[in-house]
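With one protein chain withheld, the remaining protein chains of the complex are depicted in position.
Labels A and B are assigned to the chains in the order they are written; within every chain, residues are numbered from 1.
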Amino acid sequence: MSSAPTLSRAQRAAFPPNWPARLALAALALYVVYACSVLDITWARFVEGFGHGSRLLSRVWPPNFAPDKLALLRAGMLESLQIAILATVIGVLVSLPLGLAAARNLVPVPLALASRGVIALFRTFHPVIVAILFVKAVGFGALAGMLALVVASLGFLSKLVAEAVEEMSMKPVEAVRATGASFLSVVIMSVLPQVMARFIGFSAYQLDANLRNSALVGLVGGGGIGATLFTAFQRFDYDFVLTIVLAVIALVMLGELISGWMRRLFQ
Amino acid sequence: MSTLQEPTPVYSWHRFSPAQRVVRSVFYILVLIAIVWSLESIEIIPEFLYDAPAQSIDLFARMWPIDWAWYPEVVQAALIETLHTATLGTILAVGLASAVALMCARNITRSLALNALGRFILVATRSVHAMVWALFFVALFGPGSLAGTLAIAVHSIGFTGKFLSEAIEEAKHGPIEALIAAGASRASILLKGYWPQVKPAFLSIVVFRWDINVRESAVLGLVGGGGLGMALDTALSNLYWDRAGLVLCVTFAVVIVTELLTIWIRGRII
Partner (left out) sequence: MTESAIEPCSGTLDHCPLVIRHLCKEYRAGQPVLKDISLSVAAHGTTAIVGPSGTGKSTLIRCINRLVDPTAGEILFRGEDLARLKGRALRAARRRIGMVFQEYNLVERLSVMENVLCGRLGYVRAWRAWLRRFPAADIERAFHLLDAVGLAHLARERADQLSGGQRQRVGIARALMQEPELLLADEPTSSLDPKTSVEIMELIRRRAGERNIPVIVNIHNVELARRFADRVIGMCNGEIVFDGAPRALDHAILSRIYGGEGWLE
């Protein structure tokens, strides 16, 4: 006859304290305090800002719909839209071959690694920085902005294409190869059908992202509504700023609607 | 005497039905029109285009040799500022986004009005880019990392909140039902029913967003948000291209390190 081993008090606790989680939370809290001190973020500044803010808010509302402002808004928005459309189209067309060339199961490994390197380079820099560089290269205006967005689109889309291709099943690819098809035919009939659905989803998201970013590149000279926005800020035309921001939000929501249709159409 | 021949059956096959073909053709035509219209309006000045390779080479020539000496002077402090901005901004965003996500999730908040409000907040915060928020906060709080941190935080609410609300909506109802049946309070249901299910997605989203926020914080300074962007802005305004090159290199390095860190964290914790 043996008795069950007795457990110590600590072992009997049904919910032992989760020390790693507690330590992590404590570390997080300490960090927040530390970072705030480094960045000179104090409550006083906050309050002062909000005081300032109430005065600001009276200048922001109501949004400015004067005719001359609306004309400026329209011109800027149209240019941003054009930048976004072109950047997305070019991005979609080029990202497919670039992404395929970066897939290790489809092309020789050196080529795949080189393509991946190029894609990583495109993704590293913020579209704004890329826009600055293009402004230097091709001058101010929509072309620089569009090229910057093309680079950003390629960085995003090609990576996703490469990942989708590396995750797909190689069995149909093997079968189509066995029929004596050329590389292009193999890609068309066995690779693309497997990744197309996801690619369309990515492209729709990229259109949305480009619509958002097209408003940005203007801040550094890339054309579009960003330039109008920056000027308005510098002139303290805060009510016009609100108008512009509302217009951008509306454009983005419209873009989401269209990309939703696009997705349904191609699936 | 004629032999009656049966008509030979015509074998035809098309990938899309006529209706589908019409719709697809319309779509392609619309896209074509959009492209042509966009091209017409975008001014491409040929002289600038021909000049582009020369300009680019000139740009890189001016950036070399890189002014490494400027690093300890200004850039290091700016780098640290950027990292803090990104991290603080992410932490703040996660807190705020959780609240908005709870408001949006249809299985937690029944009021349609609140759902719609939550969704609007998410769309609005993500449509307005962090740099535009930075402009706004600079007008409010003056230039510096306070404006930058808030800009990062507010902009991130959009994405983080959207993913979080989707994760919450996908939570299985079974455990929640069990807790309700046992008479648990709302807070307990949230903490013990939803949180364990959402936790893996939550951590993944937070890490992902932090990675992106480092990239964003690096450029906020261009409009006054502090950090590396301000160093870049200073260098560019004075046309010190070698210093600008330094900032770009440091940005590049920090982005790579952050990405590697993210991959490591994902491997270990998620």
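What we mean here is this: a residue touches a chain if its C-beta (ideal position, glycine included) is under 8 Å from a C-beta of that chain, and two chains touch if they have at least 3 such contacts.
This one's a predicted model, so the numbers in the text were calculated from it and none came from an experiment.
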{"item": "Full-complex contact with the absent chain, from A:16, A:62 or A:180", "value": "A:180"}
{"item": "Residue of A:25, A:188 or A:254 in touch with the missing chain, whole complex considered", "value": "A:188"}
{"item": "Candidates A:12, A:55 or A:171 - the one touching the absent chain", "value": "A:171"}
{"item": "Touching residues on chain A - with respect to the absent chain", "value": "171-172, 174-182, 184-186, 188-190, 193-194, 196-197"}
{"item": "Residues in chain B touching the chain absent from view", "value": "11-15"}
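We adopt the following convention: only the chains that are shown with their structure count from here on.
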{"item": "CA centroid of chain A to CA centroid of chain B, Å", "value": "4"}
{"item": "Interfacial residue positions of chain A with respect to chain B in the complex", "value": "28, 31-32, 35-36, 38-41, 45-46, 48-50, 52-53, 56, 78-79, 81-83, 85-86, 89, 124-126, 128-129, 132-133, 136-139, 141-143, 146, 212-213, 215-216, 219-220, 223, 229-230, 233, 236, 238, 241, 245, 248-249, 252-253, 262, 265"}
{"item": "Residues on chain B engaged by chain A in the complex (per definition of touch)", "value": "23-24, 27, 31, 34-35, 37-39, 41-45, 48-49, 51-52, 55-56, 59, 80-81, 84-85, 87-88, 91, 123-124, 126-129, 131-132, 135-137, 139-142, 144-146, 149, 215-216, 218-219, 222-223, 226, 232, 236, 248, 251-252, 255-256"}
